[in-house]
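One structure is given below, represented as structure tokens, and several questions about it will come after.
All protein chains of the complex are present and in place, except for one that has been dropped.
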Amino acid sequence: ASKLAAFDALIAENQRIEPSDWMPEAYRKTLVRQMSQHAHSEIIGMQPEGNWITRAPSLKRKAILMAKVQDEAGHGLYLYSATETLGITRDEMLDQLHTGKAKYSSIFNYLAPSWADMGSIGWLVDGAAIANQVPLCRASYGPYGRAMVRICKEESFHQRQGFEILLALMNGTEAQQRMAQESVDRWYAPALMMFGPPDAESPNSQQSMAWKIKRFSNDDLRQRFVDMIVPQAEFLGVTLPDPDLRWNEDRGHYDFGELDWDEFYAVLRGSGQANALRLAKRRAAHDEGAWVREAARAYAERAASSERLAS
Amino acid sequence: ASKLAAFDALIAENQRIEPSDWMPEAYRKTLVRQMSQHAHSEIIGMQPEGNWITRAPSLKRKAILMAKVQDEAGHGLYLYSATETLGITRDEMLDQLHTGKAKYSSIFNYLAPSWADMGSIGWLVDGAAIANQVPLCRASYGPYGRAMVRICKEESFHQRQGFEILLALMNGTEAQQRMAQESVDRWYAPALMMFGPPDAESPNSQQSMAWKIKRFSNDDLRQRFVDMIVPQAEFLGVTLPDPDLRWNEDRGHYDFGELDWDEFYAVLRGSGQANALRLAKRRAAHDEGAWVREAARAYAERAASSERLAS
Amino acid sequence: PDAVARYALGLGDDALILAQRLGEWIANAPELEEDVALGNIGLDTLGHARSLLTYAGSAWGKTEDDLAYFRDEADFRCRQIFEQPNGDFAQTIARQLIVSAYFTVLYRGLVDSADGTLAAIAAKAAKEVDYHLDHSEIWSVRLALGTEESRRRTVAGLEAIWPFVDELFADDPAADAVPAVAVRPGTLREPFDAIVLPVLARAELAVPTTPAVAGGGRLGVHSEALGHLLAEMQVLARQHPGAVW
Partner (left out) sequence: PDAVARYALGLGDDALILAQRLGEWIANAPELEEDVALGNIGLDTLGHARSLLTYAGSAWGKTEDDLAYFRDEADFRCRQIFEQPNGDFAQTIARQLIVSAYFTVLYRGLVDSADGTLAAIAAKAAKEVDYHLDHSEIWSVRLALGTEESRRRTVAGLEAIWPFVDELFADDPAADAVPAVAVRPGTLREPFDAIVLPVLARAELAVPTTPAVAGGGRLGVHSEALGHLLAEMQVLARQHPGAVW
């Protein structure tokens, strides 16, 4: 009980919990779930963009896209490492991903059939991710908060690059403008749903907020995001596909329409456009790489044992 | 000795040797070598054209090309079967192909980087093959001669299709005409070399002619081919890349320039543009298919043994 | 005619994209007999595509090649199962089992179409896809009951392709627009199951439980594989706009 009291005190004082500190099992479990899901999202999130690297329409865009996807692999690496401090291995986490036991952000179960999606993913998806993540830089668990600091810095870079892709399209030919609008039409609502279900239907949020893993409610973050993107959309010249979107003088915020939560849950359950695809590709890369990882392990063991012999 | 006399008599009378007939070991060996090489050529010959099926510029051309490559697989099948009558299995022959012990026609060690090559291969390569093969319909070994009858019929169809591809290009845009000419420039000399080295340097030919496996000398066939294609080239409007090519009134034939036999031998030794590619692709298809063939075998064995149990 | 053409276009795109996938196998099959068999099936399927696209195009003054080579991804109307990459031979066979059963029941139904041309195309195609179905049935059983490896691959192949099955029977506005001409996709599920489920049973394969993808191919929503396929299919024709081949 004194351990719990010490933990509660640290949380109350906004201090960081470190791997060597005692923590409640439920706190540990919640973190493992959230952090590994976050790591998996980075890895799965490489796919829709990785799929466009070979077709990027200019060498500059190709370089930027390669760097971005590579950053995502890097984020995955930090986050797996940070999660490993909670007593689970990367192999175990990957296994949970590949068997479907662990989730990743449902946003990647949408397809990216158009080059403009590279813009929308950056602007809207990374934008929503940042809105979610900035508060996490102050998450109570130390390794998580520190990983998020680094990640958020790179993400906001990615968001600007996505915005720039759309801007170039909107400044381009009519076909390019249509491409941008069509893509924004597809990504707007899914991006808003990235903040999770309305607060009333989000049972886990309370505890996470108490533990200072989560710092703002889903609906608060969503509102903040909408307030941010509306003027950006105006600047771009794209129309956000929501007839109910308008400034509310009283609230000092934008009102926006109901989201289709049935669709959200359907995608979450596995019936999105790309659920099957994403998991199949991930598994294929992992399975095809098995012999490489095994070879590296065998070589390292042999090297270690010959060192032992030599010493 | 009486067996040999009977064999020689059959040959002298232009009769067919059948699988159950006695035959000299050297005759058998020569046939196995020539027929399996011919089968291998059909199989390897599928590659340069197979590589264009997915990119054929019209659906009609795509259908014709698919049918052609499929015919080649069919030819390979007859020829392997015909060769099996000489006491060697298809697996053994394929093994010789994959280890590089058996040859295939050196013409397929040239690359087909252009759509026009689908025309040149049909017109020149299949054309030369037919000139080589028509006499083989009367080859002394029965199964070989009969296989060739069927093959030659289909090949002349392929040659006309190749000619038609070039004709469409020469009747097309300037870019298409250039494409056709560039391709003919590359295939002309290699096609002429398909008849083998000059008679003076072709030591095996004598015996094959005595056995009535071969019926005309390399140089005779080459001359016949040149005489055939020159007017066709004129009709197409393509230039054959040989400054020495001209009608010789005295001989009643076209004279043509020296061929670069050093290049021929280099390609034969493995240094063509595509030797490595062709063999690697063939091996890859075979290796990747190993589990399928094994499954079919295992299933057939199980089915056979359960039938035995039932009866 | 425009409404019928739009219906024919969807059917034609299904066949065209599948034929393109099958063409990738040629010269790469596990044995020569399969180079011939997959080539045959691909050729038949391409034949169906050409008939259907030619008919669709006739309403708009377009040729089969205009439709095949000069439309962009979002204008294609194929359902997503036809776009899926070949995977290994087991996955291709799993896809072939499903699509051959689907074509079988579709063309059998379309024989009674009020549109004479579609009925005639379907009558010819129905005979051909019978053979395709045989081929995939035989291989499904053989691979499922062959070796341990072939069984593992067959299960994986079936699981990979199964999420795209439901879309085949989803409503299609182009079909709804011409009810006397079209076969309603939803009516095909039962006869499809009557073909496929016994084959899976014979092969001792469980029906996968992987959730269906959202689909939408008939509305121009395509999986990420289609863009790559079209890049290759259309490259030469687009390099020479207006050329005759």
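First chain written, first letter: the chains are A, B and C, and each begins at residue 1.
Everything that follows uses one rule, which is that a contact is a pair of C-beta atoms (placed from the backbone, for glycine too) under 8 Å apart; a residue touches a chain by one contact, two chains touch by 3 or more.
Only a predicted model underlies this, so the values are computations on that prediction, with no experimental measurement involved.
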Visible chains in contact with the missing one: A, B, C
Based on the whole complex, identify which of A:175, A:200 or A:309 touches the chain you can't see. A:175
Using the touch definition up top, pick the residue from A:4, A:63 or A:304 that touches the left-out chain. A:63
Quick one: which of B:10, B:23, B:86 or B:112 touches the chain that's been left out? B:112
Positions on chain C where the hidden chain makes contact: 72, 227-228, 230-232, 235, 238-239
If the hidden chain were put back, which residues of chain B would touch it? 48, 51, 55, 111-113, 182, 266-267, 269-277, 280
Take the complete complex as the reference. Which residues in chain A touch the chain that isn't displayed? 43, 46-47, 50-51, 53-63, 66-67, 69-70, 73-74, 76-77, 80, 115, 165, 168-169, 171-173, 175-176, 281, 284-285, 288-299, 302
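Please note the rule applied: only the chains that are shown with their structure count from here on.
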With centres defined as the mean C-alpha position, give me the chain B-chain C separation in Å. 34
From the C-alpha centre of chain A to that of chain B, how far is it in Å? 57
Among the residues of chain B, which ones contact at least 2 other chains? none
Multi-chain touching residues of chain C, meaning two or more other chains, are none
